[in-house]
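Step one of this worksheet: look at the structure below.
Heads up, one of the protein chains got dropped from this complex, but the rest are sitting where they should.
Going in written order, the chains are labelled A, B and C, and every chain counts its residues from 1.
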């Protein structure tokens, strides 16, 4: 059976995999079988993610941080897929998945340190906000250029395979990134070498102002898998349980040595591209409505409420808790000084060659910039 | 109907389109309807192409030219597709299609001038052999880097579309080139903007020493079209009539405003990658046998012989004619001096800026290189 | 004459060119409906439509490759790369194709276009929204490299670049996109390529600068003047082919040279300027030429003002060279 037929055999191309029904119950055939406690735990993460998004956007509007790129509306796709990966697996992020990093164990404080680019920032104030790193949690390094992490995720998982270790990688990217050369090479190499990578495409409808129909003429992103002999699946990205189930299947496939999976998570970017963007220039708010009606967090809440595991009181307490922790972390981050001058010259190489030593001295001996932070 | 289904509707992915039967007759349903004279004319081109290939390889072995990259076994795919394009259409070649250029009207003399890099070479002795240009025949410029012509062919056809002209482009590339970023971007842009480009993939089994199964895990190259919402077809590349019919359909589709087509022509590289390559290092000669049995030129000859339109005598005369013309062209090319020194500084810009004027004077006033040609 | 900032002046140049010549088309990411992430193409989609102001898929290589084909056809493409930091996926098409097309085809296929892209730091963009990559293009035969420092030049240089028969990299110093305001004539006019401007006359030290750093050079020069050092500040405007005559005329007068650029020092464009001056005016030099540049590190975020060669770093260099 050709891989073409193989992929088609799994599902028709336009079919969307769903588990969480409108009435809040789960399709028993595909229910990933989480305990209620586990679902509550993830739900708290969803609330944390959304609340932080709102608070960070406010901080940016106040001019206290320079930038934020949020995940409004995409929380279930992001947290569900990260949840489904094993602890031993590695995540290669795009720039929109702070919810994933926090779920993996990046501390809120470290996250905020990065948003302020202070001396405690894991990336030493060298990158924009939302470009932290968390190696100890097997979570990658964020690059602004679109798509570059994709081939890297493949190389990492391929290396593990060469090394005989059962480790998979998951890489996040958007619909726009499917047009990048890295998507093409990453999928192709993964297909040829049966690399255990999960390609997780957040199809959120937009690449800044460019809509998906301008990104590709293919009917779906999932079907692109077929061009690489890779299995592709299309999942309701606003359905936490479907995302978990589909990602788990992909990891299991990887662990069985069957290679990569492309998951297209159908979701929607409910905010602007970032705090620098004004989506009203190119998109009417009415376009949000159908998606608001299928809000990924509301849907889990409905499910939990039905089970009696959540209510307004717990919701309020949860948000209050986030707010308190956030306030505290912001206070610390804002008081932390900027990285020291000499840190600018560290990590270019393992140790600074003569020219960087010279330049470091020049900077330190020289006058300070007037608007230095 | 989604494009996925559309493409699938045309043919099953593994089906190969054929017209010329083993007995030398044509499948009447798909017969492109050429007159016998037309077929004879193309056949002469096939013989010309193959004979030149052999003669040029010999010249290289004698050290009279530096390099040759031939098309042994791929002649029908190359000439058939060029034949099917309208005169007003443009060809964006790879490096292996001198048969196409000659068919379009590049003179044998100009071709040989390029092989010798002499003063009459259309590219002024600046590029390696087999890297000529023929704009007056709407035939592009050859680049050694794999795949770069693909997006350019798309841009050209797109420009014609913007300009309201009924012009299509055909671009040649190999199976290896499908892994390049240019294939991905070219197919994607063409799909999104419904650009009238014919993507002609010569699947000749190899990218130098790398076999197709190392190039992609997809069962066919044609099915890659689907990832871009583009129609893909798989054709017997050793069947002149099938290649002509499939390419004509693609051009007609383009002319109707229906956009691009990807044609995978199944053929085989019967020689080394180029005169620099020794295929015995990675491929047994027995692998050639099934393909030799379906030699694209023999098959047309069989067809013509059956019609009484060709015989051994005509074959011998045809080859003798090629040889005579070749000898004559080589003699002229070999006697033609190298390009003048100052030509090195032309065409970097439309007119040489101060620094190139300076450098030109330095070179001309300075000593000559000992091994100058 | 209307007052415009650089964004408006570039927008105006594009409009002028598109009105006059149907062959001019814009393409890039977000250049259409939204008018560019810096609003440089604002309003052009509405005026000229989707066929001439084209939002493309996210592929810089595809954008430039397609533009090469468009230019071969006879259109005049003006592709935008959203940030210069994202030009690298198109580098192969630029270096191996665009720059060499005329040459490699023996003149049969001249391919020209203007690649517009915002460059430079000072907007808190970290190392992926601050690069200033002129060195990567000046070293490629066949390309021209242009960078305006003010609104008037931006429009005039862009109109020259669009009319130019060769491929031009048109760098837009985004730090002064809005700050560099001035009078800009309506309609057609050009500022010729390869002509530098002496923006401040002086006899003591020649300061070569361009783009956003020109203002820093001017600021430092004003401060140097208070200490009795008179700088001649030259806005190069075209980086390649550079206006060597204006540079030499100045250095022959001052005998002292300071070069300012944001990009890292090593292998930077400043090295070429030092070398050219040494080759052509060595015996006029009374002190070693000095480069005031970004450091040899990726562009940082929090410390960006310490990284950049701002006035506070130019001034001591000028004084040192003057007194050497």
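Rule of thumb we're sticking to: contacts are C-beta pairs under 8 Å (C-beta built on N, C-alpha and C of every residue); 3 or more make two chains touch, one makes a residue touch a chain.
Since this is a predicted model, take the numbers as computed values, not measurements.
Shown chains touched by the undisplayed chain in the intact complex: A, B, C. Residue-wise, the contact with the chain that is not shown comes from C:266, picked out of C:190, C:225 or C:266.
Only one of A:145, A:211 or A:366 touches the chain withheld from this view, namely A:145. Only one residue from A:20, A:192 or A:217 touches the chain missing from this view: A:192. Only one of the listed residues, A:91, A:153 or A:201, touches the absent chain: A:153. Contact with the omitted chain, checked across B:49, B:179 or B:197, is made by B:179. Residues of chain B that touch the chain left out of view are 66-67, 117-118, 121, 125-128, 131, 143-147, 176-177, 179-181, 207-210, 214-216, 276-277, 281-282, 338-339, 341, 343-345, 348, 355-356, 359, 363, 366-373.
For chain C, the residues in touch with the chain missing from this view are 61, 85, 88-89, 91-92, 95-96, 99-100, 103-104, 127-128, 135-136, 138-142, 240, 263-264, 266-272, 274-275, 278-279, 282-283, 285, 287-291, 296-298. Residue positions on chain A in contact with the hidden chain: 92, 121-124, 126-127, 131, 133-135, 140-141, 143, 145, 148, 150-160, 162-163, 169, 181-182, 184-186, 188-189, 192-193, 346-350, 353-355, in rising order.
Criterion: only the chains that are shown with their structure count from here on.
Distance between Cα centroids is largest for the pairing of chain A with B. If you average the Cα atoms of chain B and of chain C, the two centres end up 40 Å apart. Inter-chain spacing, taken between the CA centroids of chain A and chain C, is 36 Å. Multi-chain contact residues of chain B (touching two or more other chains): 181, 184-185, 188, 192. Annotation for chain C: residues touching 2 or more other chains are 56-57, 59, 61-62, 89.
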